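Working notes, beginning with the structure itself.
What follows is an incomplete set of chains from the complex, kept in their original frame.
Think of it as A and B in the order they're written, each chain with its own count starting at 1.
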Amino acid sequence: MASTSSNITIIELLSYENPVLRAYIFYTCLLVLKILAMLFLIVPKRFQKKIFISPEDTVLRKGSVADTTDPDIERCRRAHLNDLESIPAFLFVAFFYVLTNPMEFLAINLFRLFTLARFIHTFVYAVIVIPQPTRAIVWGIGYIITIYIAVATAIHFI
Amino acid sequence: MASTSSNITIIELLSYENPVLRAYIFYTCLLVLKILAMLFLIVPKRFQKKIFISPEDTVLRKGSVADTTDPDIERCRRAHLNDLESIPAFLFVAFFYVLTNPMEFLAINLFRLFTLARFIHTFVYAVIVIPQPTRAIVWGIGYIITIYIAVATAIHFI
């Protein structure tokens, strides 16, 4: 039980003075901005290739069509979807992991490493395609970190 | 640093008396209900058009097929996916933005405007298709609000 293994309370952890909470919130913002930044990979390609997602979008640039088969654009959309599969899951469990009062050094570096892995994942998936297993490895780093955090937190609050 | 620019603590902000927190939670519920309401756009179309997503679903209505190419249904699914790309990202950063003790008037109106923009986005995308750039503009309002909130929160907790 958390409450017996340490005498710190949740509300003491919810403090501006808690460096783990500050790091968590900072990397949350960075990861959200990273998801939003997918726009800058996808939209310029749409205008350049004149390929949009819906028929009514084709007025945005003369001579455009609606199509979902362009390999470059679909690659970016897959990277985006992979973010949606990975990042919210991490953010949910990592917040409650902060409330387990983890070791500061470990927790902050897990948050850092996850964030870095997700940035590299997008880069090797949708910016410059690097041969596999590069993408599999960086994806796996984020995956394993999330599992570790989820299991550690579940054990704490069981 | 947050803790030096104001003397209010996180736990003081986590109070039923904090109108910004109350507004955040209220609009969170509204946005979640909005995502769930996509069902009422998609499922009636599936029954009416006899087009389902999986082969086993075709028993739900005689004469149905499994297909993912119907333009009306796929339009609703794109609107749904756009919600998943936009709303959780906003909800994560906006919660921590509440903990930066933002100006009440600004914060509450950003939450309101984001929510309104997302409702209009779905309406012009999947209920009555309004010519572009209408959808691009309402999407952009939600996008810029999320970026502002993420950047303001990241700076606060850096």
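Note that in this section contacts are C-beta pairs under 8 Å (C-beta built on N, C-alpha and C of every residue); 3 or more make two chains touch, one makes a residue touch a chain.
Here the structure is a predicted model, which is why all the values come from computation and not from measurement.
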Review point. Assuming the 2 chains shown are copies of one sequence, what number of copies does the full assembly in this structure comprise?
Key: 3
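Rule of thumb we're sticking to: only the chains that are shown with their structure count from here on.
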Practice item. Provide the C-alpha centroid distance between chain A and chain B, rounded to the nearest whole angstrom. Key: 18
Revision key, fill the gap. Within their complex, chain B touches chain A through residues 1-3, 9-11, 14, 71, 75, 78, 84-85, 88-89, 92-93, 96, 99, 125, 129, 131-133, 135-136, 143, 146-147, 150-151, 153-154, 157-158
Revision key, fill the gap. Within their complex, chain A touches chain B through residues 11, 14-17, 22, 25-26, 28-30, 32-33, 35-36, 39, 53-57, 59-60, 80, 84, 88, 91
